[in-house]
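Below is a slice of the complex: some chains, not all, each in place.
By letter and in written order, the chains are A and B; residue numbering begins at 1 in each of them.
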């Protein structure tokens, strides 16, 4: 019997999807050479080439998203470099300075933009004013975009392309934090290729963890000039898994049978259901458009309290904004859970009005 | 039907032990808060306290042994520090400078000693000659011992105690790389407590991966002064797993029902069987005593070639010594596999003699 979880805290609180369990258990067949000299990793590489519709890529599996971002950025920028990202980027707010550690002290430059999207104008202005070639100043070296953004919105290929072109012209490498890449692609109805290298992305950290795996992220590089640094930095930071087959198997499962797309579409659909439900409640205002599997809503404190009392898990006071709450759905979220959550909100609203 | 693998390359090529599979699958029940605010990690902590017979410990799970060592040492030494280890230590030979990265440039000082054990005299002399307090010189700050050593021998509690006392008196922190800690304890017939904190070890990186898990290592600190640095360095290096329950579940499985001891004893027994078999072959000489699950043997090239031809996997020319080969057994190694391997060796030997 499935319990009703009402857990919208993070995708990472969800159970692992059965397909990933099956993949890992299946990979546990007999002996296999360690450190990627085994068929699962090789197969995963083939899957990624299909996924991204190109043979021109390298891939490096790791076990966490923070690792994937930090290794990618550490390989892309010199120690005296700067990484341009959005104010709300995960690398800026939630990774305890991992990119700074892995880049040996490069600086992150947070830029503004509405609804989690970096404003093209802010990027252009920053790059125009940057003192390139001046040894007294850190040197912009990478643009890092997050898609889905931290506000649950999706950059489309044109938006990415516009930002990437400006940055690339100034000599920056283009990175994408794709912890929720599947949700963005599913929402937009575009291919992974369109949303990455075809739009100018050179290195993407592609997450399967939030899509329901045990914990497997893969740094995919479309730019061979970063590959040596990626390979050594992964090992040197303790992220090269000896029993690599279990990471390979998860990446493979993510791609095969469009699991990534199905899981993301399911999660997105529930978020939309929640979002539409909340929008219909007078006391609630959506903070950001719902373009993936995250709902940001401003609601009365009494309503938040009621949700907590009902056992609902979510992030209150998101980014320190009082009354802003974040609700995340995953492959495991059910319509029933969303409806029950909405019912709590509605009943509080009625009660308030009464 | 089980195939005969003849894979003695590394424990990490073995399949995962069913108990670990069961533990991970079982942990996949419903939702659980991410980042260790869940019962599996808490339970694992309790298990470790039983294992080490003390409540005075902190524990930090990570997914690789290189990570565990690098985080531990990075937390124990200042950037201008030095880490004393054996010439053959894994941190010196096989981690691509991970401890240097995580300590921000501390230096590793390799010291000699027979059969993988650091010579007490070498340590004493080094510390006597070290220029403590002199800013022109790196400052010895940690002693790192590996048990099982990289030569497959076991330090006993007295040996550890003697080394640790000398180092501790000089102000060094005491670290143990316990990737094969279980094999050492099983061989010696001593308790984990006797082989760690009771002998002076302050931080141990305890491996479950080589004991048959998917990949779970735990940094156990008996010295609270390192805890803050350990916690932040783990996160900052991307080694704090969001879905922590799956690491916790593996640590728990390792300790419960003495799985650690059973798996290590099984592996050790097969290594002894191999070692005794090889010792009886005239053309073969054991390079190191077999005190765990690793056999180091010098053998004619024809014999090595015959093993390769028979599909046997092992490390040839260990540490660049021609004819030195390393054979590793694991929980999954069978008597039959050992016997078949020995038979190949014996037949080559007869053939040579003929």
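Basically, a residue touches a chain if its C-beta (ideal position, glycine included) is under 8 Å from a C-beta of that chain, and two chains touch if they have at least 3 such contacts.
These figures come from a predicted structure and were not determined experimentally.
Identical protein chains form the entire complex, numbering 4 copies in the structure file, with 2 of these shown.
Here, only the chains that are shown with their structure count from here on.
Fitting chain A to chain B on Cα positions gives a rotation angle of 180°, stated in steps of 5. Between the Cα centres of chain A and chain B there is a gap of 34 Å. Note for the complex: chain B touches chain A at residues 3, 5, 7, 9-10, 12-16, 21, 24-25, 28-34, 62-71, 95-98, 101-102, 209, 214-215, 232, 235-243, 246, 313, 332.
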